[in-house]
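One protein chain is absent from this view; the other protein chains keep their places.
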Amino acid sequence: MILSNFRSWALDEAPASRSQATWGSAYRVWLSLRRNPLSMIGLAIILAFVALSLAAPLLAPYDPAAQDLGNRLAASSGAHWFGTDELGRDVLSRLLYGGRVTLGMVVAVVVLVAPIGLGIGCIAGYFGGAVDTALMRLTDIFLAFPRLILALAFVAAMKPGVESAILAIALTAWPPYARLARAETLTVRGSDFIAACRLTGASPWRIILRHVMPLCTPSLIVRVTLDMSSIIITAASLGFLGMGAQPPSPEWGAMIATAKRFIFDQWWVATVPGIAIFLVSLAFNFLGDGLRDVLDPKGR
Amino acid sequence: MLAEIDNLRISFPTPSGFYEAVRGVSLKLGQEKLGIVGESGSGKSLTARALMRLLPSQARIEADTLRFDGIDILSASEQQMRAVRGKRAGFILQDPKYSLNPVKSIGALVAEVWRLHKGGSRREAMEAAINLLEQVKIRDPHRVAKSYPHEISGGMGQRVMIAMMLAPDPEMLIADEPTSALDATVQAEILRLIEELVSERGMGLLLISHDLPLVSHFCDRVMVMYAGRVVEELAASELSSAHHPYTRGLLDCIPSLSRPQERLSVLNRDPAWANP
Partner (left out) sequence: MIDVENLRVRFGSREAVKGVSFSVGQGDCFGVVGESGSGKSTILRVLAGLYDDWSGKVAFGGEAVGPRRQRAFFRKVQMVFQDPYGSLHPRQTIDRILSELPLVHGMDDIDGRILRALDAVALPRAARFRFPHQLSGGQRQRVAIARALIAEPEVLLLDEPTSALDVSVQAEILNLLADLRRERGLTYLLVSHNLAVVAHLCSHVGVMYGGEMVELTDAATLREGRVSHPHTQELRRLSVELEETGN
């Protein structure tokens, strides 16, 4: 009853107030997202992994750090669904707890990176001239180094750990976003609707924030979702080199990295976290694709 | 008869069923100049594109007759259509800026089209290109042939487009808003050029435009389209005695230079025009 009332209120063709219109367009985004099966699959997978990670203390059958050296590298069984690793720790429990670390890292990196890249790119593109040159040369410097090497240098300068790894990945991941946002900004900078915004007397900052950035966001979302897997892998590589999540804290990338040595004999130890990374990356890609489509009001 | 259309219907799928954009248009075109006039969304461009089968693939085309020089367009193979498009019928579009390959010189562009249809050596093709540029009244064809699309004006670009269309000696020209991106002085020159070439070569011309006075100035016959239908068809010289209220309304709402008006008359759309 309440739901159907909300539905007819939100989908009213002639909304009476601004909040009704906002709810209406948000509801329409949801409706068209729901029509896209791939993005709904993506959303379901992501929500499932988030829920499992949050509920890890309730679901995990063992302590993720509890070692049982007598039962190392055991195959799948009733006691250990996904087997045990090289120190006899339960892989399922480590996977559940590891989701907290890995997903947390990914989200933290994205939250840090997207606004930085978007901001720098839009500012460079909108102002042009010396500002553009300065910001883009800075971007080029960061782009010139391989991501992992630069991240390693950053972590080495700080103290190894999850927080440092997040910061290091964020610092090295923003340049492509800045480039993308700048290119998008350049295409709209000369348009009449931006000229019309300038004629309201709005400051350049207001124009960038309220009018330019929203136009750059959809392509950024797609780029971010495509980058998810590479962020996880960078985090894993840092972990492997001892610069990321510190043992015994479980992290999917680090789990794969340590299991590499016996990947041919005890394949499940590396495969289970690998499947988790694969599923999450794929889910983010599906969701990102769907979001890009529905966020364009012309597509609705 | 060059083109023969009888009861043409074009519809597009939408979430709520098929939307009919062209609803039963019939026309016959011989070696004459026919103008199709209508507002945006009236279906005038779709009609012309259907004749060359240049519509997007989701469009549904139905017609009792749709023929170009005896060839049934609806059942023709893609190979047959390629022999018609460009070779026997030329298509001139609104904005030459987007139709000319920016990395090739004007001469190379025209020569390429000539060779595609006529064969022959590169030298012959280049000579033919210069000759074609002369025919479209470009004053210094050798210099223009060496320049690139971004270096020439809009009017010159449209002349080059026409030269390219003329290369295979087509029997018919379809011009879709050929001058609406151009200035008034250039617009008149280009239309006069098209008119002359069509008369000299004995071609058929289908001129599509939103500008009723302009079309009637350059064509023998005018068809007025509204909401996917032809509402009136008349000889261009009889435009002043048009009967249909829509045609009259279109003429009346144009501001006039010679007769000052306090207010412009506004078109009051009668739903009956769409469904007679």
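Residue numbering begins at 1 within each chain, and the chains themselves are lettered A and B in the order written.
As a convention for this text, a contact is a pair of C-beta atoms (placed from the backbone, for glycine too) under 8 Å apart; a residue touches a chain by one contact, two chains touch by 3 or more.
Bear in mind the structure is a predicted one, so any value in this text is a computation, not a measurement.
Although one chain is omitted from the display, it touches the following shown chains in the full assembly: A, B. Residue-wise, the contact with the chain that is not shown comes from B:40, picked out of B:14, B:40, B:58 or B:75.
Contact between chain A and the absent chain runs through residues 13-15, 18, 21, 24-25, 191-193, 195-202, 206, 210-211, 214-215, 296-298.
Where chain B meets the omitted chain, the residues involved are 39-40, 154, 183-186, 188, 210-214, 216-217, 236, 239-240, 249-251, 253-258, 260-261, 263-267.
By our rule, only the chains that are shown with their structure count from here on.
For this pair, chain A with chain B, the centres built from the Cα atoms lie 51 Å apart.
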